[in-house]
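Can you read through this structure? Questions will come right after.
Left out: one protein chain. Kept in place: all the others.
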Amino acid sequence: MNSLKHFKICVILIMVSLTSSLANAQISNDITHNDALKALLIAKQKAEELNVLVNIAVVDAGANLKSFIRMDESFLGSIDIAIKKAKTSRYFNIATGDLGKLSQPGGIIYNIEHSNGGLITFPGGIPIINQNKNIIGAIGVSGGTIEQDRDIAIAGANAILNNLKN
Amino acid sequence: MNSLKHFKICVILIMVSLTSSLANAQISNDITHNDALKALLIAKQKAEELNVLVNIAVVDAGANLKSFIRMDESFLGSIDIAIKKAKTSRYFNIATGDLGKLSQPGGIIYNIEHSNGGLITFPGGIPIINQNKNIIGAIGVSGGTIEQDRDIAIAGANAILNNLKN
Amino acid sequence: MNSLKHFKICVILIMVSLTSSLANAQISNDITHNDALKALLIAKQKAEELNVLVNIAVVDAGANLKSFIRMDESFLGSIDIAIKKAKTSRYFNIATGDLGKLSQPGGIIYNIEHSNGGLITFPGGIPIINQNKNIIGAIGVSGGTIEQDRDIAIAGANAILNNLKN
Partner (left out) sequence: MNSLKHFKICVILIMVSLTSSLANAQISNDITHNDALKALLIAKQKAEELNVLVNIAVVDAGANLKSFIRMDESFLGSIDIAIKKAKTSRYFNIATGDLGKLSQPGGIIYNIEHSNGGLITFPGGIPIINQNKNIIGAIGVSGGTIEQDRDIAIAGANAILNNLKN
């Protein structure tokens, strides 16, 4: 079972590295579907390494859903949270956890969560940045602890431009 | 009036115990409508014992509404709360009161309530578990104090697998 | 299996007839939860006789959800339709099928379905009337053909006041 898992990860990695080298030829200010798929699969691989079941969503520069996957047996309630984390991150070009520090009672943007059809402001949403330092989208992860969700989201964002640390 | 009430409870109990013995023949990973009705009626009986008026909702493994009843003169605003408590409990496989401890200001999932069309994270939503320890649905109760709501929900969940304590 | 089904129907019938005789002592202008449960169970029994899987919803005089059940394996999309049929019927004190005749293109209330958060205007929603000829609620059924849904809804409404014909 474990060797099967490693085999699948290996196949995905080959695919990702191939599409990666092809995608590098052009730098876009909006995430491509190939890169959105790549971020998704790398994030999923990270989740499998951490042995945690998550939902993963990628939105584009317009904060519109670009790619999504829900791992088997992950929380049903995390579908919406993963998508909202990705949207929240792109809406304000910020990691959702950082936004949440400002939206606490007494904070400068207290209850901003009521806007935009519902925001999620705890960790797990991360902007995706290209080589020109433009924000081209965002990734949202939900299903694990907030630390796991954030680390998985960072792994996904780093699949596009490897500039973030856990 | 009181003897009438006891008579009705008695009739319901006969029905429940009969359908119970029939239902035990098969163990499903999704709550059946007979069990959803049974949980509802046992929870309602508990509410009558506590002399409190509540709304009771049961959702299935997919978090979809399976059975519901609103007791006469109970709060109209509790219809939605009972349903949302049941859904919230299944969305995250947790008692709603336990989720609420984490969503307070400064908590790790502060304001998670803004997801999934609105969550309810105070007590009264309880997962329903079968004999194989699978979560097959959830029950949500609203209308009394949070302690009463939780106790009534536990009574309903215990109608399926008697493993929870107040 | 079949004898089991008949046995369960029998048990439900005993319960219903007992609670029925108790409920007759008082005539309310709002459906009681006992009557809402009774309408639900009689409608469910009719569905079992017709061998069709349905969702059944009862709303009160205020068009608020009073009781609900979804039969195993019935359409997921019928949860909302059953509830909307019941609400639509009480919103306008009419059988939903009769409303639908007026909401067709060119009809006098064309596209009324866009109001009230979405109406359903094909058959399966029926007002529930008491002995004083007051409308005390409505029942909505979804999952079978429109003829089956209507017949099942009528059976449920007739459990309260036996005045409707198929």
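Each chain carries a letter (A, B and C) given by its place in the written order, and its residues are counted from 1.
Going forward, a contact is a pair of C-beta atoms (placed from the backbone, for glycine too) under 8 Å apart; a residue touches a chain by one contact, two chains touch by 3 or more.
Since the model is a prediction, treat every value here as computed from it, not as a measurement.
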item	value
Option touching the unshown chain, where C:Val59, C:Ala86, C:Ile120 or C:Ala138 are the choices	C:Ile120
For chain C, residues in touch with the removed chain	75-78, 80-81, 84, 100, 103-105, 111, 113-114, 118-122, 145-146
Contact footprint on chain A, counting only the chain that is left out	4, 7-8, 11-12, 14-15, 18-19, 22, 30, 32-34, 36-37, 60, 62, 64-72, 76, 79
Residue numbers in chain B that touch the chain omitted from display	61-64
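What we mean here is this: only the chains that are shown with their structure count from here on.
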item	value
Degree value of the rotation bringing chain A onto chain B, based on Cα positions, nearest 5	95
Interface numbering overlap (same over half, different under half) for chain B and chain C	same
Distance between the centres, which are taken as Cα means, of chain C and chain A, whole angstrom	45
For chain B paired with chain C, centre-to-centre distance based on mean C-alpha positions, whole Å	23
Chain A: positions in contact with at least two other chains	none
